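Down below is the structure, laid out as structure tokens.
With one protein chain removed, the remaining protein chains of the complex are shown where they sit.
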Amino acid sequence: MIHPSAKIGRNVTIKEGVIIGENVTIEDYVFLDYGCIVRDNVYIKKRSFIGARSILGEYLMDFYKDKTNKVHPLVIGENALIRTENVIYGDTVIGNNFQSGHKVTIRETTKVGHNVRVGTLSVIQHQCKIGNYVSIHSNCFIGEESLINDYVWIFPHVVVTNDPTPPSDKLLGVIIDSFAIIAAKSLLLPGVHIYEDALVGAGAIVIKDVAKETVVVGNPAKEICSVTEIKNKFTGESVYPWRYTFKRGMPWEESDYETWYNSLCIGGAEKKCLIVH
Amino acid sequence: MIHPSAKIGRNVTIKEGVIIGENVTIEDYVFLDYGCIVRDNVYIKKRSFIGARSILGEYLMDFYKDKTNKVHPLVIGENALIRTENVIYGDTVIGNNFQSGHKVTIRETTKVGHNVRVGTLSVIQHQCKIGNYVSIHSNCFIGEESLINDYVWIFPHVVVTNDPTPPSDKLLGVIIDSFAIIAAKSLLLPGVHIYEDALVGAGAIVIKDVAKETVVVGNPAKEICSVTEIKNKFTGESVYPWRYTFKRGMPWEESDYETWYNSLCIGGAEKKCLIVH
Partner (left out) sequence: MIHPSAKIGRNVTIKEGVIIGENVTIEDYVFLDYGCIVRDNVYIKKRSFIGARSILGEYLMDFYKDKTNKVHPLVIGENALIRTENVIYGDTVIGNNFQSGHKVTIRETTKVGHNVRVGTLSVIQHQCKIGNYVSIHSNCFIGEESLINDYVWIFPHVVVTNDPTPPSDKLLGVIIDSFAIIAAKSLLLPGVHIYEDALVGAGAIVIKDVAKETVVVGNPAKEICSVTEIKNKFTGESVYPWRYTFKRGMPWEESDYETWYNSLCIGGAEKKCLIVH
């Protein structure tokens, strides 16, 4: 079931039951596991792995009127690892080195940066911007018009909302600045701005902005201290800002944040864009 | 893989990998996308779209004893838009103009009215009654024996419970009256009654009834004001009761609530049933 218009690169693996629509490009070394559906106008860059039964280029609403697919391209960057049963809509761009768990949904007109991870069952609605090196864990809901900057961590069952007076048509997306941490099961109300290096505690319900390097907890969430006051339970050492103490999967993995950052400044402005989205 | 007993209407689209069981009726203009499984005794009314790999007429518990399917009919109303990978059990009735997101689960012996929407990943348990024009957003859990009246809005990650002393066999379903709004990530404890036009705030944990037109927030949820005191952040105007300020997708979309409601009174009692379930 491969449409004759498909452009298939070298060393591509296509397992049983895969369906490939019109105007699809699949670069070299891509692997499509059992039963993937690649609808029309999807571009998959080299070395990407698409897990069993994932659906790429899912229909937008305009399909359903006359059951014909309009042109809504989807681009999946290089070296993606998309696990099983993801649904990713058209009109969306996913950067390089994307990794997802199972059964993730990403809606149309959303832009996902490079080196992003999204956990099992998470849903990213339309019109979102997700920066680079963002980690969204399992079963999160990222509402329409959310803006998530680089190096943000979002833990399981977090909900990011957008409608100040539901139901309405006037949305106020949440903004999360770089290096902020949103702990498990917390809730961000429409339009709140979480500033750089802030930490939203587990289960917090955030109804107003959270200042830089601030820890908030509770319902409604209140400031309790600076992130610099939090110590590691095992070592007694300071933990936050986390970029000085954690490096797994980060671009400073081979050295440390400061060395890496200084090397960027030497290296030139064009690299700097990695840390301000 | 279409059972010879199936009755298939005109202009039906059946994509690759669809499986159709015994005693299935598919009316005109239905579209079954890739790999749908329509088990026995399913009736799909005209112009409905069934998304890829959805499973209709899923087995009840009695199947597993001897691996034979008993008669548990499922009816899907006209003009449904069921997205991918839904699982809808037998012994259930879904009204007309139903819309669902991806990976929705609806259990047996549940009745869903007309013009209902259910978001991605939501689970509706058995023995529920869902009225007309109800919107249930993503990843909600609607426990067994819930009663949700017409024009109710339920936002992402809401949980509706039913067991006052878990684990037990004596359930107390929640009742939500017409026009009530249950904001994101809130939790309704067993047997609570949310009255007409009430607003349960985001993240609230509701342990007792919520009076008509009342706003509750917090854990445990407490009354903070009347819904009439809430203003739109952009315009400063009153927002609630929402039926006077919001019309997208509603039967009063072409005029306004009052005009529409009055036209019903003129039109006769048989139309009135639309607003009292």
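Residue numbering begins at 1 within each chain, and the chains themselves are lettered A and B in the order written.
What we mean here is this: contacts are C-beta pairs under 8 Å (C-beta built on N, C-alpha and C of every residue); 3 or more make two chains touch, one makes a residue touch a chain.
Note that the structure is predicted; figures quoted are calculated from it, not measured.
Asks: Can you tell me which of A:Tyr43, A:Tyr59, A:Tyr89 or A:Trp242 touches the chain that was removed from the display?
Replies: A:Trp242
Asks: For the full complex, which residue in A:Gly21, A:Gly35 or A:Gly57 touches the chain that was left out?
Replies: Checking the options A:Gly21, A:Gly35 or A:Gly57, the one contacting the hidden chain is A:Gly35.
Asks: Kindly state which of the options A:Leu81, A:Leu147 or A:Ala211 is in contact with the chain not pictured.
Replies: A:Leu81
Asks: Need a quick check: the contact residues on subunit A for the chain that isn't drawn.
Replies: On the side of subunit A, residues 13, 16-17, 31, 34-35, 49, 52-53, 81, 84-85, 101-103, 120-121, 135, 138-139, 153, 155-157, 181, 183-185, 202-203, 218-219, 230, 232-234, 239-240, 242, 245-246, 248 touch the unshown chain.
Asks: So which bits of subunit B touch the chain we can't see?
Replies: Against the left-out chain, subunit B lists 1, 17, 19, 35, 37, 53, 55, 58, 64, 67, 85, 87, 103, 105, 121, 123, 139, 141, 143, 157, 159, 161, 163-170, 172, 187, 189, 191, 205, 219.
Convention: only the chains that are shown with their structure count from here on.
Asks: Could you state the distance in Å from the CA-based centre of subunit A to that of subunit B?
Replies: 29
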